[in-house]
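Just one protein chain is left out here, and the rest sit where they should.
After this line comes subunit A, so read on.
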Amino acid sequence: MTIPDDDSTKRKRWTHLRRVLERAGPFKDPNFEPSTELLSGIESVRILIIGAGGLGCELLKDMALMGFCRIDIIDMDTIDLANLNRQFLFTKTDIGKSKAEIAAKFIMNRIPNCNVTPHMNKIQDFDASFYSQFRIIVCGLDSIVARRWINSMLVSMLQYDENNQVVPTSIIPLIDGGTEGFKGNARVIMHGYTSCIECTLDLFPPQVNFPQCTIANNPRLPEHCVEWVTSILWPKEKPFGPGVNIDGDSVEHIQWIVEHATKRANEHNITGINFRFTQGVVKRIIPAVASTNAVIASICATEVFKLATSSVLLMNNYTMFNDIEGIYMLTYPPEKREDCPICSNVPVRVQINETAKFQELVDQLIEKYQLIAPLICTQIDGQSKTLYMTSTQQMLELTKPHLRMTLQELGLTNGIEMLVGDPARASSMRVIISLTSSMETTTAK
């Protein structure tokens, strides 16, 4: 069924939101001014949802039903049979199709005024000009790499004033949700003010890795036997031909692994290997719980609503949720790390004459920042370039000639950002080149 688009439905539909937006109250943001215009504000604000999986489906549904009408959603994945129990915007006939596209279609069909633009892409396919279109970004991801990527992208888009303070208007708030079985977390990240993904990287559970020697020689768990087959026997026997990697969704592949893992388990008096278990180990499946996704998505959606309307103070700023035994929740602000290599890494600007040789730039950096043996690299037109490296003999020989070249010859134009690592510093610096024309310097002298 679709929501009817007549006036009385419309009025009734927003009754509850209007109570929040059109009345003052003791729990409101002190700066909040109730207004009848805020409701239409929700319609116009552009939101980006990253991920159209378990959390993404919930998020999209929550936002759309709340009245957000300009939503973009990114997901590179296609729909799989195993998704259908919790990714409720998809049905059996959608298997193999793009998650983002089907989710968008479903929502637009169901909620007429809502405009959802799907992107079947990796987040890395887009650059700053894409992300800067959005007021708020919400993530429902299952990958640390993707979180770190969008985190550093948003940091790189910040602007700083002359006191190196983040210009508030350059912040795009990031709401990040994550779930694993019965556990989940939701957080609000305002770069420059709160901790970021990189500040709290240690909070992520470590990858389970068994010692290779245990796998090779002393298996004690059924997992060890499966890992032995996938990491040692498979590359040796190449059961499905050379160059064929294990496909966790291929019944034949898993069956082959089950057969050989069972053999090895029997030799070591280990039990517990079957198809389901083996597939779980091969694909590193952590069972997803639909209710956890619903809880976390609703927390995230509430924060998006608060950000879009400024009606209520934001969650400060990290909520963890666990309902394995009873329900446990805690909200606290993890500290922003003063030495965070991403969000505390404010780029510094060096001024240098446009006709200068690279040597002068290196000398200036060494003197100004007390460097010992800087390693300098950059990206020019998307190509990585190592400009200077002295810590190995080969690189010293290859990059020393750069010193005699001019900045122009090296392609170092105004505004180019370089990375500078040095043994004397705890983390790499970001350095932006600011070229001065030779005229200016002469007159200054």
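Going forward, a contact is a pair of C-beta atoms (placed from the backbone, for glycine too) under 8 Å apart; a residue touches a chain by one contact, two chains touch by 3 or more; residues count from 1.
One rule holds for everything that comes next: contacts and distances are computed from a predicted model.
Q: Suppose you had to identify the omitted chain by its UniProt name; would it be "UBC core domain-containing protein", "Translocon-associated protein subunit alpha", "Large ribosomal subunit protein mL44" or "Ras-related protein Rab-4"?
A: Record says "UBC core domain-containing protein".
Q: Out of A:Arg110, A:Arg148 or A:Lys283, which residue would touch the omitted chain in the full complex?
A: Considering the complete complex, A:Arg148 is the one touching the chain left out.
Q: Using the touch definition up top, pick the residue from A:Asn109, A:Asn266 or A:Thr386 that touches the left-out chain.
A: Final answer for the missing-chain contact: A:Thr386.
Q: If the hidden chain were put back, which of A:Trp14, A:Phe88, A:Tyr193 or A:Phe240 would touch it?
A: Looking across A:Trp14, A:Phe88, A:Tyr193 or A:Phe240, the contact with the absent chain belongs to A:Tyr193.
Q: May I ask you to list the residues on subunit A that touch the chain which is not drawn?
A: Listed in rising order, the touching residues are 31-32, 41, 127-129, 132-133, 135, 144-145, 148-149, 151-153, 156-157, 159, 168-171, 173, 190, 193, 198, 201-202, 204, 207, 209-213, 216-217, 231-232, 235-236, 307-308, 310, 313-314, 316, 341-342, 345, 373-375, 377, 379, 383-386, 389-395, 398-399, 415-417, 419-423, 425-428, 430, 432.
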